[in-house]
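Scroll down for the structure; my scribbles are underneath it.
Some chains omitted; the rest stay in position.
Chain nomenclature is as follows: A and B, assigned in order of appearance, with residue numbering initiated at 1 for each chain independently.
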Amino acid sequence: MIQEFFNLEIKTNGIHLYEFTNEILNWIKLNKFKNGILNISIQHTSASLIIQENADPDVQADLINYFDKLVPMNNDLYTHTAEGNDDMPAHIKSALTNNQISLSVKENNLLLGAWQGIYLFEHRIQGQNRQIVLHYLGN
Amino acid sequence: MIQEFFNLEIKTNGIHLYEFTNEILNWIKLNKFKNGILNISIQHTSASLIIQENADPDVQADLINYFDKLVPMNNDLYTHTAEGNDDMPAHIKSALTNNQISLSVKENNLLLGAWQGIYLFEHRIQGQNRQIVLHYLGN
C-alpha cells in the first residue's frame, strides 16, 4: 500500500465554479497510481467542492444563480456580519454542498462519468487562495 | 490489502428513491470482505445518492416532494433548458445531495444504523440506466 499527499492551491476570483479535474488526472498519471481511493478535502468553510456536468457551461451559471437565490446576501438575515455580507451565505452554501469527496481510482484512471467534472465552488466575492488536499491510498 | 470493483446498474422509472442496500450487502457477503472502506460513486450528475430512513415510505415521499418544491421545474428560472425542464433541477438536486458515499465495513457487515437504507435518488422524469461503482478497499 502506498500513500501520497499533494497540496493543490487554486486562486479564485469571485463566485464561480473552478474546474480542477485535469490537475487531479495529471497527478494520478504522474504517480502511476493503479487502484485506490483518492480523498479530496478543501481546507475552508466558505468555499466547497462539487461534482457537476462539464459539458454545457450554462449548467454552471444556473447552479451559481440558484444558490445565490437560495442563500441571499442580506445582512438582516444573519448575526455573523463582520466579515461582509457574502461570508455567512458562503458558510451556508458550503454546508449545502461538500467539504470533501472520495473518488475511486482503477487502472490509473479516475472512475468519473463521461460528463462529470470536479469543481471548487467559490462562495466569496473577493479573490482567495484556496487550499485543497489530495490524498491517495492504494497501490 | 484487497480491492474489488463492481459496476451496479439500476434502471430507473421516474423521480423516486430506489433502494439498493441489499445489493451492497450481498456483494459484501459474497466476497467475504472483513474490514474496510466501501466507496460508492454514481457516474451521473442528474441522479444522486442518499442515505435515508427505510422504515416508513412516507419519509421518502415527503423527501421527493420537498426537493420538487425547493428546486422548481420552471424553465424561466434557468438558461440550460435544451434537455427538458427537469434537467437543470436534476443537476441542482444532485448538488444538494451526494455524488459519492464512503461506508465502513466491519466483520463482513456494513456499519449502518438500524433504520438507514442506501438509495439512488433519480431526478429525471424519463427512465434511465444509471451506473453506480462499488469499490472496496480493505482485507
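Throughout what follows, contacts are C-beta pairs under 8 Å (C-beta built on N, C-alpha and C of every residue); 3 or more make two chains touch, one makes a residue touch a chain.
The structure presented is a predicted model; accordingly, all values stated were derived computationally and were not measured.
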For this session: Quick one: how many copies does the complete complex have, if 2 are shown in place?
Result: 3
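We take it that only the chains that are shown with their structure count from here on.
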For this session: Would you kindly tell me how far, in whole Å, the mean C-alpha position of subunit B lies from that of subunit A?
Result: 20
For this session: Note which residues of subunit B are touching subunit A in the complex, please.
Result: 1, 3, 5, 37, 39, 41-46, 70-71, 77-80, 82, 88, 91-92, 94-96, 98-100, 102, 131, 133, 135, 137
Problem set entry | Interface residues, subunit A side, partner subunit B - complex | 1, 35-37, 50-53, 56, 58-59, 61-63, 66, 70, 96-98, 101-104, 106, 111-116, 137-139
